[in-house]
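If you scroll down you'll find the structure; I have some questions about it.
Only one protein chain is missing from this complex, and each of the others stays in its spot.
What follows is subunit A.
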Amino acid sequence: MEYDEERLSQADNQEYNQDDQYEEEAQEPVEPLVPCPPNRPMEIHHIVDTVNRYNHNLIPNLVEYVQDQLVNDHFDRDANLALLKLYQFNPDRADAPVVSAILQLALGALPDVDFSLCLALLSKPMLTDRAVQALCACHAALESAHYKSFWQQWNAKSGPKGSDFVTSEMSAADSESVYEALDARIRRFISGSISLTFQSLAAAHVEEYLALSGADLAQWAETMGWTIADVNGEKTVQIPESAHPAPVIVREQLAITNLTKILSMTA
């Protein structure tokens, strides 16, 4: 412990003072170059889009923002990756419950590859954390379309859903709504894959894929624009034609610029 403290104080002197000095001497406040995206507080934007993103003293601000994202059903890729990068550069500050909270947010961001982006920044001790491993298994199940297995793992009592970070930092009602929002995000991802792949599919399979049944499934189908009908005595989910991509027919177009060579010959 003593050793770590010494190291951190050294790091303080050596790295961030440099930044400070630099800013002072340059006599200009560090202003982000890009406008602040909607839903991101200005304070966070100043951390994420400037060299402040390397200042480990700002870790608490970013951790708090992770919680904001969970509560408000919002996802900020750059801020979360910035926090993971700070953990990567300062492994002693890494906090496994926060990491798994970020990974849960990243699961909700599928089909974008955020989960893999996060994993690439984790060090071995983080990767071997129990909750992180459970989330990796969930992610692998989703990516390989083992949806049934995903819901089993995700909803398991000892599974990633009872994350220390979410449960200890929030009221029970809050954490319930956090997971309602995350579940909905993951269902939207799975539904997207179903919509693109199928035109009609037995409702039993859809129930399994989405872990929804009866009235819940009917309601979900309605929001997705699907209809549930009886086909040959089997309840079937039907997906409208418009959900499927049309095959691409490329028509070759000859532009006048293609002809420069020929035109120059006639000259």
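Here are some notes:
As a convention for this text, a residue touches a chain if its C-beta (ideal position, glycine included) is under 8 Å from a C-beta of that chain, and two chains touch if they have at least 3 such contacts; residues count from 1.
One rule holds in what follows: contacts and distances are computed from a predicted model.
You can't see one chain of this complex, but its UniProt record names it "Eukaryotic translation initiation factor 3 subunit L", from the set "Large ribosomal subunit protein bL32m", "SD10403p", "Glutamyl-tRNA(Gln) amidotransferase subunit B, mitochondrial" or "Eukaryotic translation initiation factor 3 subunit L". Annotation: of A:119, A:135 or A:217, A:119 touches the absent chain (contact as defined above). When the full complex is taken into account, the listed residue touching the unshown chain is A:201, out of A:36, A:181, A:201 or A:218.
Residues of subunit A that touch the chain left out of view are 7, 10-11, 13-15, 17-19, 21-22, 25-26, 33-34, 51, 54, 77-78, 81, 85, 88-91, 111-113, 116-117, 119-121, 123-125, 127, 140, 143-146, 193-194, 196-201, 205, 231, 236, 244-254, 256, 258-259, 261-263, 265-266.
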